[in-house]
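Left out: one protein chain. Kept in place: all the others.
For reference, chains read A, B and C in written order, and residue numbers begin at 1 within each chain.
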Amino acid sequence: MREITYRQAVNEALIEEMERDPNVFLMGEEVAEYNGAYKISQGLLEKFGPKRVIDTPIAEAGFAGLGVGAAMVGLRPIIEFMTFSFSLVAFDQIVNNAPNMLTMSGGQFTVPIVFRGPNGPAHQLGATHSHATECWYANVPGLKVVMPATARDAKGLLKTAIRDDNPVLVLESELLYSTKGPVDDLGTEVLVPFGKAAIHREGSDVTILCYAQTVRMAMAAAETLQAKGVNAEVLDLRSIKPLDLDTILNSVSKTHRVVVAEQNRPFCGIGSELCFQIQKYIFDELDAPVARVTQEEVPMPYNEALEEAVLPSADKIVRAVLEVCPV
Amino acid sequence: MREITYRQAVNEALIEEMERDPNVFLMGEEVAEYNGAYKISQGLLEKFGPKRVIDTPIAEAGFAGLGVGAAMVGLRPIIEFMTFSFSLVAFDQIVNNAPNMLTMSGGQFTVPIVFRGPNGPAHQLGATHSHATECWYANVPGLKVVMPATARDAKGLLKTAIRDDNPVLVLESELLYSTKGPVDDLGTEVLVPFGKAAIHREGSDVTILCYAQTVRMAMAAAETLQAKGVNAEVLDLRSIKPLDLDTILNSVSKTHRVVVAEQNRPFCGIGSELCFQIQKYIFDELDAPVARVTQEEVPMPYNEALEEAVLPSADKIVRAVLEVCPV
Amino acid sequence: MHKSSVVEQELGMLSQMLLIRRFEERAAQQYQRGDRIGGFCHLYIGQEAVVAGSVAATRPDDYLITAYRDHGHALARGTSADSCMAELFGKATGCSKGLGGSMHYFDKERSMMGGHAIIGQHLPLATGFAFASKYRNEDRVTLCYMGDGAINIGAFHEALNMAGLYKLPVIFICENNFFSMGTHAHRSNPLKEIVNRGKGYDMPSVVIDGMDARAVRDGLRPIVETVRTTPQPYWVEIRTYRYRGHSMSDPGLYRTKEELDKYKDLDPIAKLAKQLTDEGTLTQEKYDAMDTEAKDIATASVKFAEESPEPPLEALYDYTFVNTVNGQPATA
Partner (left out) sequence: MHKSSVVEQELGMLSQMLLIRRFEERAAQQYQRGDRIGGFCHLYIGQEAVVAGSVAATRPDDYLITAYRDHGHALARGTSADSCMAELFGKATGCSKGLGGSMHYFDKERSMMGGHAIIGQHLPLATGFAFASKYRNEDRVTLCYMGDGAINIGAFHEALNMAGLYKLPVIFICENNFFSMGTHAHRSNPLKEIVNRGKGYDMPSVVIDGMDARAVRDGLRPIVETVRTTPQPYWVEIRTYRYRGHSMSDPGLYRTKEELDKYKDLDPIAKLAKQLTDEGTLTQEKYDAMDTEAKDIATASVKFAEESPEPPLEALYDYTFVNTVNGQPATA
């Protein structure tokens, strides 16, 4: 298999799906002539022309809503947010229009739309630009939320999202764009199904639940832990909604201990929900409370050291595991 | 003590605080000449004049932001959302401006603002108008979120909110506006502190955690349960953030069983977070998994029976309690 | 258009307006009973000429979208009174299967793209329909209605700006009934005239008298034809008036009886009836028959709604996601 960047993987998914289906188009700020703020859409304008690769004004609510409308009449828009921190100004379109249309119309209108872009803290972008939005969107009935951590998942989840007839948010990660990973050769269709977690590392002592940015941290933590005699299973959720509860419960039933590592803020975060579901279904399997590594509960500071103190890290995961797994 | 409506309690809080401090003003759609869509601001225009009671265009982001700006320079705005479902179009102002200003300015600018209005499902308003927003806002560092269930708390929490120098969301409830409760006579200052839950009913078998709309359901459920031999403690959170963890943990340490009854959607809801915190701090005190009664996970249907099926109810609370408390 | 077909069209407009009015009178009665219609309910009475005239200027496959005051728009598009009333009753036979309610009427078959209840947020959707028409080289025009209160919200601005930039075939129609709930338009925007708002986008803009169905049709027809052949947006202010309160719970204290009466004297139904009568194409008898028919349809719709089944409880989970991929049943 090739090793390509997460960035290229997303780019390939866009190209393949646009080639497959003329109803698919890409819209967002700087996606066309500039080739994308993070160069995700490199070459797409040239390949597909300005009809299908469309630069927008700075008007997230406007173009998100345009996408919802276009989807209602059968096109399949991919709406890029330069970052999901900017999706906050389009919140109503994402939360009130996209997922409600099917219900409100009594099933007449589907909204096959994809909202995608980098989500969560990157590096020193400050309080306004570092939002982890996954828990807000995952709360909303009618939205699917997937969060690729690897290049292959970045490609395969996006392709699945584009084909799904429901609104899907693909929350990528700026810090992962340049990371590399194995992806099937061109010509092989890469479709990663929703609702299937990936076990990146098997282990018997503790389950580390992670996704997106925290997967690499969890893998590093698992190495460190191994040296200390703790054998961690690392489970990458990939899809937040639908959630692969089976895989999670199976793993925890084996390890009896859980640490959730998330880039999210703590209060009502993804880990809160995971904890609830785990204890609901397999209360008796838990030998220790579910532990979490999250952001600290403060607006993100610009200063590098302070930012680092706010974010999850491999070290923090190690410490959290050691607290629930006495060695 | 007098019995007054929740509506009148909010109205009194506004009047008393506006009389006390000339920097306090009220702004929102139809708050002045119309006396409020739900008549919360009845009489205020007449009393305080158009300088301090201000009708706005339909521009939630605009007037929420105007409030944040006015607060930065020392006024104390109360921003009414006709319902918090309409706060979605102002999401960025509430989430990105109000709570971040203090950090981003290195402590130079405080934002003493109150956002208030009815939140959560009311009656047959459909998918767009029934949002329970508490878990989104409670996720955000720098915001305080309080949710009065009784007339006295509606008055006392709002007065405390207006005096607080941080941004506070007071999430009221349309379905509670006409309910009555005891409130101290005029002349007695009613200030309900943040971060203090209220035990509405003591019990020994199970703790029902509830807030806002679900408090009455929980009380009704507790009566039914008593008849079945289950003695439930009903704990009204009142303040979601800050959260009164001590009172919660004390109660659960006594009852060893918890049901959270919330008007929120389930995924990453308030109950998810409560569950996480309880099991984190007093894992060994729990004799059963934390159970929850929430909305069903669907966009809100208009049809009355379907809406009822989606919402929490006293019956559902009874059933949930009976599952964790085998009689 | 041939003279006889003009007459036919105008009689059609008249009976449409009558149906809307009689339907809503029945809806108001049913609402007031208290036990049948829930939630908010906003009546269109007084504004009928706007939708009757504009629908007459368009093709049935042109997209139409509006806000929550949407009963008239669905009825004008041909959605049956039965399914409209059933929707108010929350019945499975409603135009949105009882899941949408008064504010969320949809009729896909008739390109009625919904009533939408969050102010201004349907304007971007309208640009999406227009975008799709252009993308597919279809000559369908989108009609996007909104109230005078909607022109002050951000989504309005983003939609008009993008429509102008991309030259989308969408006509933005402000049904200026002078009030947004209790707020007169002069208290919600600084404009001398709402039509001026189009200037901020260098968008061609016109004002039309909305108490005159013919004026609406004739004012819109050339615009529709221009937009159909040369995609580009228009900004249209149609001046009208609502006779009832903002919603069923509004006593309307913010306006005088004189003002209301002045507009009732300009009643659009009476006006078109008089025009046709003066011209000899309508008799009192014929008018009465038309009105009786409208009343009968409206009355029958109540019965239909009453007798219709509730949506089944088991269907509760059927409308959150569709289980299809690329429009085909999901295989896995």
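Assume a contact is a pair of C-beta atoms (placed from the backbone, for glycine too) under 8 Å apart; a residue touches a chain by one contact, two chains touch by 3 or more.
Since the model is a prediction, treat every value here as computed from it, not as a measurement.
All shown chains touched by the missing chain in the whole complex, by label: A, B, C. Checked against the full complex, the candidates C:R22, C:K91, C:R140 or C:H157 give a single residue touching the omitted chain, namely C:H157. Contact with the chain that does not appear here is found for just one residue of B:L26, B:A71, B:A138 or B:L243, B:A71. From the options C:G78, C:G200 or C:G327, the residue with contact to the unseen chain in the full assembly is C:G200.
Residues of chain A that touch the chain left out of view are 29-30, 33-34, 37, 55-62, 85-86, 88-89, 123-129, 296-299, 301-306, 309-310. Touch with the hidden chain on the side of chain B covers residues 21, 25, 51, 54, 56-57, 59, 61-75, 77, 89, 92-93, 96-97, 99, 101-110, 141-142, 144, 163-166, 193.
Contact between chain C and the unshown chain involves residues 152-158, 161-162, 164-165, 187-192, 196-203.
One rule holds for everything that comes next: only the chains that are shown with their structure count from here on.
Ranking all chains by how far their C-alpha centres lie from the centre of chain A, first place goes to C. Chain A and chain C have Cα centroids lying 40 Å from one another.
Computed centre separation for the pair chain A/chain B is 30 angstrom, with centres defined by C-alpha atoms. As a whole-number value, the distance joining the C-alpha centres of chain B and chain C reads 36 Å. The residues of chain C that reach two or more other chains are 96, 98-100, 104, 116, 118, 121, 154-155, 319-320, listed in rising order. In chain B, the residues that touch at least two other chains are 61, 85, 88-89, 126-128, 297-299, 301.
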